[in-house]
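Every protein chain of the complex appears in place save one, which is left out.
Right, chain A next:
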């Protein structure tokens, strides 16, 4: 594939940019995401996840079932913060990125 081919269209990352991160030792989609922002645009990796897995497979020889899926956090599609934050007085907040944060007992998570 041509080096200039776009892989992540939301964040405009090229084949070459992702290839470089794989050469540095990235083994999963999330590794690449942490370094390049790949998959962090509006589609939330729905389009590029496959293409990146294929690149990892082709460049490292790893079989597909050893290349984990990208982490899919809520919300799975874009939604305004205003919408998301409603009702938060009445219900515990939706399982979110915050479930990786330790909070004090009894506080709404």
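What we mean here is this: a contact is a pair of C-beta atoms (placed from the backbone, for glycine too) under 8 Å apart; a residue touches a chain by one contact, two chains touch by 3 or more; residues count from 1.
Assume contacts and distances are computed from a predicted model.
You can't see one chain of this complex, but its UniProt record names it "FAD-dependent oxidoreductase", from the set "3-methyl-2-oxobutanoate dehydrogenase (2-methylpropanoyl-transferring)", "Lactate utilization protein C", "Transcriptional regulatory protein YpdB" or "FAD-dependent oxidoreductase". Contacts to the hidden chain, counted on chain A, fall at residues 1-2, 4-7, 9, 15, 46-48, 50-51, 64-65, 68-69, 71-72, 74-77, 79, 83-84, 86-87, 91-96, 99-100, 109.
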